[in-house]
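A single protein chain has been omitted from the complex, and every remaining protein chain is retained in its original position.
What follows is subunit A.
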Amino acid sequence: MVRYRMRGSAKTEPQPEPVPLSAELARNEQWIRSVCSSCSDVVYRPFKIGGRTSALLIFVDGLADDRGIEDFVIAPLMREDALEAIGLQEMLRQKVEASDASELETLDECVVRLMDGYPILLCEGELNALALGLAKWEMRAVEEPAGESAVRGPREGFTETLRINTSQIRRIIRSPKLKMDSVRIGGYTRTHVVVAYIQGVADAAIVEEVKSRLSRIQADGILESVYIEEFIEDNPYSPFPQLLDTERPDVVCASLLEGRVAILTEGSPFALVAPITFSSLMQAAEDYYQRYIFSTFIRWLRYFFLMISLLLPSLYVAVLTFHQEMVPSSLLFSMASSREDVPFPALVEAILMEVSFEALREAGLRLPKQIGSAVSIVGALVVGESAVQAGLVSAPMVIVVALTGIASCMIPRYVASNSIRMLRFPMIFLAGTLGLLGIMMGIIALVLHLSSLRSIGLPYMASLATPRVGEWKDVLIRAPWWSMTKRPRLTGTFDQRRLAPGQKPSKNRG
């Protein structure tokens, strides 16, 4: 591991004294032109208000609504003739047909708003400029989230546009108690980051903690929510994600209703949810949208396959190299027969197969879709069939690797399944060198690590480690909705009851 020291990236855009707007339009224009030199996408559109007062509209091409500018700003103003009667200020207020028009007093402000996409209106003789709410750019339509699909449940996913994402949340939680505090992070990108929470449900201390951690970030750019995640997580060396990322508005809303805090980032369809526990990573959105009995079954299956995904190859290696007496005779004899021609030790065989599986997975993921299928066919043929026939690997090993691969896909959170998949390799090494003893050591180390982990201050294993039966209603089982009367207990005190008790339906209740 190399000690990584951030160099230079903490340097932010230089911020000199703000320059006030001048009454001379030409001077203002010259200042802005000098700041935005070589910005070919900045458009300057001079015109005359009422045919007399010269004015200048500046906007970024592609970020502003051209049609709206022509129809609602320039056209009405050029036609204007009562300028002298009511004065420029009042005239602008009356005639500019934009939903949002804020007055700016400094040139720096003008540039900032310009870069956000707002057209800036400057007038001769005016000490104020107008930023018009006519920003509009091409954006992706709302689509089904690719990473978290559900058979039953909403099909909407977040997009790269922050405002669409916040509107999706607001459409689900229609309450003024839903707060969305906005922060700007990144010296050059000045990325909008929104901290969403429900006042009175989320612990104020957690909200404060999240905000203060966000405010500490000094970086030149934030391109994805992962940037933020890595800056604010509690243990940067842990392989486990300490914040949940999701592209589903319904997941974010469910988390908000549980008293968690969501962090939305402009340009990223992934919202971050904090604080989370380990069990949050094992819950899929659809658990809550299908019958609770089945969801409980699936959850147990998930925990079981989580163990398989982590341990199966290492158990196989350990038993085959150290504990042959543990295997039932006939099973050991058939394993011995299939391994007879394999030239590698079980450890090498397992590492070989697992690495090639990971390579296949990565190759299939990264390649263009058209080639991806070819890769998987070749991979399946080469690794699965030929390797066994050539006697390079044994058939049981292929089964183990395949089962492990399937098991890792059972973990509903992609990021969590990545960390489990990665931990498999040290486990295999431990198994190959120390046998079951090594595996046990690995598990103990892992449990110790998980227990010491925190997510925004909340213990990671909180719901599993506390002997509070109520907390397990959403961990080991998915209790029916009418019985989940309380929110999960995070830190602090707040409105705990989420629904009225005694709502269990029955045929006697009519």
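Details
Keep this in mind: contacts are C-beta pairs under 8 Å (C-beta built on N, C-alpha and C of every residue); 3 or more make two chains touch, one makes a residue touch a chain; residues count from 1.
What we mean here is this: contacts and distances are computed from a predicted model.
Of the candidates "FtsW/RodA/SpoVE family cell cycle protein", "Phosphoribosylformylglycinamidine synthase subunit PurL", "Ger(X)C family spore germination protein" or "N-methylhydantoinase A/oxoprolinase/acetone carboxylase, beta subunit", the chain left out of this view carries the UniProt protein name "Ger(X)C family spore germination protein". Summary of contacts with the chain left out: across A:A219, A:V342 or A:A387, the touching residue is A:V342. The residue touching the chain not shown here, chosen from A:S334, A:S373, A:S386 or A:Q503, is A:S334.
The missing chain, though absent from the display, is touched by one residue of A:Y118, A:Y197, A:F322 or A:Y460; that residue is A:F322.
Within the complete assembly, A:T433 is the residue of A:T106, A:T189, A:T433 or A:S483 that touches the hidden chain. Seen from subunit A, the chain kept out of the figure touches residues 1, 3, 237, 320-322, 324-325, 329-330, 332-340, 342, 345-346, 429-430, 432-435.
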